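Every protein chain but one is kept in place in this view of the complex.
First chain written, first letter: the chains are A and B, and each begins at residue 1.
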Amino acid sequence: MDLWTRVHQVARTALTMGCTVVLVALAGESAVPAPSLVRGALIGTPIALALPLAAAAVLIRAATAGPAVLEDVAVRPARLYGAVLVAAACGGVLAAGVVLTWGGLQPLGFAAARNLLGLTGLALIGNRAHGRAAATVLPTAYLFLTLMVRHGAGPMPPWLWPLADSSDVAAAVTAAVAFACGLVLHLRARHRPGGD
Amino acid sequence: MPLHRWLRSAAALYALPVMGVYLYLLLSGELQNIADNWRDATVVATSSGVMALGPTCAAVGAWEGARLRRGGVLDGTPVRRPAAVLLWSALPIGAAAVAVLAFAFALVTPEVGGIPGAPDPPVVAVGLLVIGAWSLAGVAAGRFLHPAIGVPLLLIGTWLWLAYPQALEPLWIRHLTGENLGTCCSTDTVLDRRVLWAQALVAAAVAVVAYLVWSRGFRPIAVKAAVVAVPAAALVVAVSLVDGLGADSDRPRTGGLECVREQGVEVCVWRERRARLGYAARLVVPASRRLAVAIGMPAPRRITEGAARDRESWHFTVAPQAGDDDVVFALATGFLPPASPPCAKDREFDGDAAYVPVGTWLAIKAGLPRAVVAAKTGPMENGDAVTRVLARPRADQIRWFRRNLAALRSCDIRPVDVE
Partner (left out) sequence: MPISFISCAFGYRRGSPVFTDLSFRLPEGRTVLLGPNGAGKSTLLGLAASLHFPSAGAVAYKGLDPRRRRDRASYRRLVGWMPQDIRPVPGLTVREQIGYAGWLKGMSRREAWRRSADALDAVALGPLAGRRCGQLSGGQLRRVGLAQALVHDAEVILLDEPTAGLDPGQRERFRQVVTRLGGRHLVVSTHQTEDLGDLYESVVVLDGGTVKYAGSTAEFLALSGDRVPSAEASYALLVAGEA
């Protein structure tokens, strides 16, 4: 198992998740101006909500690392191990996010963790659709699309979940659904010719 | 190899529509705000281009670099130098960037089409340099980063570098990115060239580091040192250029006036407004004479949109779409200081109370009907200050004007009779 943790970069993933939590906490409500098509203006976008994209990229890379041809004919449930890694990493960040938000340290803590869940789910879906090299194209494009079509502060429709605040239940449910779909597709995936 | 073969597999070709749409989203809301000069139009177009193309080209570069690595291109002992391989690999990205930037200029041109001038070449060149540098950085990063990590990292990282500094202090950081805050210059200001030099230095450093990393990898000590030293040196020089600049990167314009003599008075407007020069001259010369009598000063020999450098020069502006009243009003209020004195930041300053009354009085003395002035400055009641002052003898009015004009410029002088 220790070889599996090395092959799948578990230590690096854990470090990245930890750093993400710290950066989210430090970012506070700092915002970066991003264009909104609907408002026709630049709207501040909390950095804490965009940071999880990098963490999702590291996580999907770790989950899909390793010799695909060997793992796809393995006796041991290699895909299940990858799914457990993803779930554990996201679960850890989710717990930290809850602590940050309920503890009053970072109102967007839970929202950032929710985004990690949802973006990782999209990355898993992208991995199934386009292979591991292009896995992060889908969550990246989705995040940028939501930035461009948002109105600003106020209630968000569920499909703009990456930009919702921590108290938005519909956003949390949507992200969770994306995560669940991604995990299921990952577990049911077949070997993809060409590897990377 | 035929060019279409080269392009067929280039990711930039497939990203081109995305870049175009993103640019349109950024630019479309800014078109109606472009000032009547090509400098502002150029900055608006290139700023949107840098913002739309910088992150996307960097991400596309990361994909291309990874593609070359997976294909073993760099392990094949090529005859061509690493720089040539890098530049050819980035060529489709550069071509896409040029195409999208041309699209940006196609959008802004109708807004400034009838105005003399052309896109500002240094601004365009620096914009392309910034985009090119980040594209090369992406290709170099793609050599070492898996595309699942490299693509989002370059996209988000570049976007943060271009967009976030606007919200940061010290203020000079925002002048280093190449984004230029999305806008630049009214017709009487120009972009400070130090900003362009600073952006070019930073972009060149990024490009140099990208080339070194691409060609040598990270292992050699010299490369590791260069990765730190080159950007550091560029930043030191760049910061020295832009340190002291405030929130904006423009400075007063000194050249580009066109002049005509009207009844012995030289009237000058910015060349972008030369179509209205004769019209403006016929309005401001008689108005200036009326004002001169009212304020007890000699009539001016020169009335200019530029800086009024001596007592015989007066300042005015001919804004686009300005009518007769607007031009005369601008002449009259040209006496008013554009901002509060520096001491007002630290001390109590009462002079602001004189601003509207003095401006109103000047406009009336320049020959504008009271109703027109009231529409610009607010209704005038029978008991208000301006009405009372207008009823006084001329000498009293001149004293009132001079005292309150001085109060607008000094924290030590209190305005009188302005309530």
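By definition in this document, contacts are C-beta pairs under 8 Å (C-beta built on N, C-alpha and C of every residue); 3 or more make two chains touch, one makes a residue touch a chain.
All of these numbers come straight from a predicted model, not from anything done at the bench.
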| item | value |
| --- | --- |
| In the full complex, displayed partners of the excluded chain | A |
| Hidden partner chain, touching residue among A:33, A:66, A:82 or A:182 | A:66 |
| Subunit A, residues in touch with the chain not shown (by the definition above) | 1-4, 6-7, 65-67, 69-76, 78, 190-191, 193, 195 |
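What we mean here is this: only the chains that are shown with their structure count from here on.
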| item | value |
| --- | --- |
| Interchain centroid distance [CA atoms averaged], subunit A/subunit B, Å | 38 |
| Footprint of subunit A on subunit B - complex, ascending | 22, 25-26, 28-29, 51, 59, 66, 70, 146-149, 151-153, 155-156, 159-160, 163-164, 166-167, 182 |
| Subunit B-facing residues of subunit A, complex | 30-35, 37, 40-42, 44, 47, 50, 53-54, 56-58, 60-61, 64, 123, 132-137, 139-140, 144, 148, 196 |
